[in-house]
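Every protein chain but one is kept in place in this view of the complex.
A and B label the chains in the order they appear, each numbered from 1.
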Amino acid sequence: MATLALDTQPPEQSPVARFVRRALPIVGAIFLITFALIQILPFVYTLANSFKCLPVIGANPQAVIPVPPFGVPCMVDGSAVSASQQSSGITFNPSVEGYQEILNLNLPRWALNTVIYAVTIMLLRLAFDSLAGYALARLKFPGNRLMFLMVLGTLMIPAVVLLIPRFIILKQLGMLNTYQGLIITLAADGFGIFLMKQFFESIPEEIEEAAMVDGASRFTLFFRIVLPMATPALTALAIFSFQGQWNNFLDALVIIGGNQSLWNLPMGLAFLRGAGGETLRWHQFLAGSVLTTVPLAVIFFVFQRYFVEGTAYSGLKG
Amino acid sequence: MRKSRLLVFFMLLVTVVSAGAVVAQDDGVTLQLWGASSSEAENAALEAQVAAFEAANPGIDVEITFSPEYDTTLQTAFASGDYPHVFYVGQARIAEYAEAGVLDTAEGNLTEPEDLYESQANVFTVGGTFYCPPKDFSVLALEYNPDLFDEAGLEYPTADWTWDDLRAAAIAITENTDAVGFAVGADLDRWMAFYLQAGGQIYNEDGEFVFGQDDNMQAAVDALTFFQELREAGALATPADLGAGWSGEAFGNGAAAMTMEGNWIIQYMLDTFPDTNWGVVPLPAGPAAEGTLTFTVCLAVGADNANPEESWQLVDFLTGPEGAAMTAEAGFGPAPARMSAEALWLESRGEVYAAFVESAEFATAPILPVGFQSFRDALNNNIQQVLDGNLTPEEAVEDTVDVAQDLLEE
Partner (left out) sequence: MAQTLTPSSAVAHGSFMTQADRRRQEALTGYAFMAPAFIILLVFLIIPLLAAAYFSTTDWNGVTPLTRPDAYQSLGVRNYERLLFEEGIRQERFYTSLKNTIYYVLGVVPLQTVLALLLAVVVNQRWLKAKGFFRTAFYFPSITSSVVISLIFMWLFTSNGLINQGLGAIFPNYQNVTWLNDANGVIHNLLRLFGITRAAVGDWASVEIASIRLWDWISGPSVTMLMIMLLATWTTIGTMMVIYLAALQNIPRHVYEAATVDGANAWQIFRRITVPLLRPTTFFIITIGLIGAFQVFDQIFVISNGGPNDTTLTIAYLVYASGFTDQRMGQAAATAIVLFVIIFTFTLLQRRFVGDRAVT
């Protein structure tokens, strides 16, 4: 494909082309930064408003710059402090009342539960989904195609309609309102199997055939050779599973909804949101949202470099 | 020697203890109580009331579960056949649950049932059977901003107001101040009050759904025309028009001088707009009658219950004279559903909110038949279309009634 051209001098470029070439990175950077800002701006607003008292959120939701005094109280002498005393324009005095209120609830417990669910389900999915994905991609067995279609099919069902039948099944199995109930139900998913299958199919067969010639069994092949090559896909799957389960509400509602000490953060957040939209205590709710989002962001930031560093694709050379 | 005596003593101890445990288990009943989660303070108040009940009834333990997405969770529990002893039922769901046969009836299980406001008991009476008593309730009333009224040089609203008074004041305020006279959403849960005030019925004596039909058609048209007139004079705005999430917000920040909201606005104003002065009177009377809408939830006992007696004891405590007094003292927005507790509530919440309890007399719950979500959507949309000038009131009512007929035929 690639012939080494000895004459590597690029053709002469017009001044316009040269200008465009030089301007492109700058324009590109501006575009990127703007876009990145758009992505995180709503979160910035959430963060800012979680540190305000209710009247300030109502009157000046756009205030994002905290100014001293910090840590102002929201109630003075039994009545709420008015917004004008704590904010103006885009500045405001931050208060921690929202955070204090939610920490008085069961939030730490819910956070711990969320971690338990997310980590366990993620690990199980990494194991089960990659095994199944590999089998569907590379192994021949009767029913291979049918099983794949069934796996794909599980993605096409609106989850809402499965709520009641699944609830009844779990009830029969005695798994309602238990940790294992939620974990086992979600320990494998069609999305992950599909992801891994696609990935394994993109690995050239020559590698595996070479190993099999050397006498490796399928198991050894999978664990020693194929799986290490799948680090980017596994990392992606790990991130999705972790994040998906961190934010899982519907399944948690039905399976562990009956026992508050088993709740996860989305359940807690919905609980905070309460029955009435109008009586929502915004600073409490936004504080809960912040506490739910920040750990995920940190974890993602820490692990996303494995995309680049984990890819020892030495593969087959040319 | 000592060892065997010790052994005998130990075995006796074990026997006594386990016998005691067995006996205790026979007496001890654990009830499951499910509710929707409201504000933290209200949840805590319920827990306190339940604790008082447990103290007064040593053999009964109550486990409370607050559920977000309460309706979904409760329905799932019904479907599986495994549902709690006691649970809250909203007025939107009472007919369906009664029909599905998952509710026990309240006859003979309550202390002094006549003490309940009649309108409240009616909400939870289906086909002549009274199922469950409400603990507290909210009604819509007319909130007004006295500062804006002063600015326009008008007298404050009173309990004797009629549609004409409301119309005049709304227009005058719109013309003489920056604020709009009246803020209300294009919502069945608000507009229906005007339909009732114009003499319209939602159900007839036989329990049939008769909205907008025959004699009721004129009432619906009148109520829509009232809205239309206000709108054309620029005196009526929806929350969306004013950039607010709901009418209460528009009212609180002074964009509107009057609105019609329920008891929930009390705490909201105190929390979010502490500087805004406001007063409240019952909704104005219409051409035919006084009328308002009520929103309430009842405490129901599940049918096929393993412990019906204890369950009713719990319900009776929470909604009876004792429970109502505790609710009143807690001083939340919704008022207790018993007349005997009225004075207590006014004392703790504030005498200025008398309008909310005075309106209980002529309150009706805007309940729709099962499966009428499309009707609700159609009516809300048609109200908006009338406000936007795309439909006449007659056309709007006709279309809505058509949808109702369609749904009733199913």
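In this text, a contact is a pair of C-beta atoms (placed from the backbone, for glycine too) under 8 Å apart; a residue touches a chain by one contact, two chains touch by 3 or more.
As the structure is a prediction and not an experimental result, all values here were calculated from the model.
Listed residues A:Q85, A:N106, A:T154 or A:N177: the one in touch with the omitted chain is A:T154. In the complete complex, the residue from B:F53, B:F78, B:F251 or B:W264 that touches the missing chain is B:F78.
If you put the missing chain back, the residues of chain B touching it would be 71-72, 75, 78-81, 83, 96-97, 100-102, 240-245, 370-374, 377, 380-381, 384, 403, 406-407, 410. Counting over the whole complex, chain A has residues 1-5, 8, 10-11, 25, 28, 32, 35-40, 42-43, 45-46, 61-62, 127-129, 131-132, 134-136, 139-142, 144, 147, 150-162, 164-166, 168-169, 184-185, 187-191, 193-195, 198-199, 201-202, 204, 209, 212-213, 215, 218-219, 222, 232-233, 235-236, 239-240, 243, 246-247, 249, 266, 269-270, 273, 285, 289, 292-293, 296-297, 300-301, 304-305, 307-308, 311, 313, 315, 318 touching the chain that is not drawn.
Criterion: only the chains that are shown with their structure count from here on.
Taken in their complex, chain A has these residues touching chain B: 54-55, 57-59, 79-82, 101, 105, 163-164, 167-168, 171, 253-254, 257-260, 267, 270-271, 273-279, 281.
Within the complex, the chain B residues that touch chain A are 36-40, 65-70, 72-73, 75-76, 79-80, 82, 245-246, 248-249, 252-253, 264-265, 267-268, 270-275.
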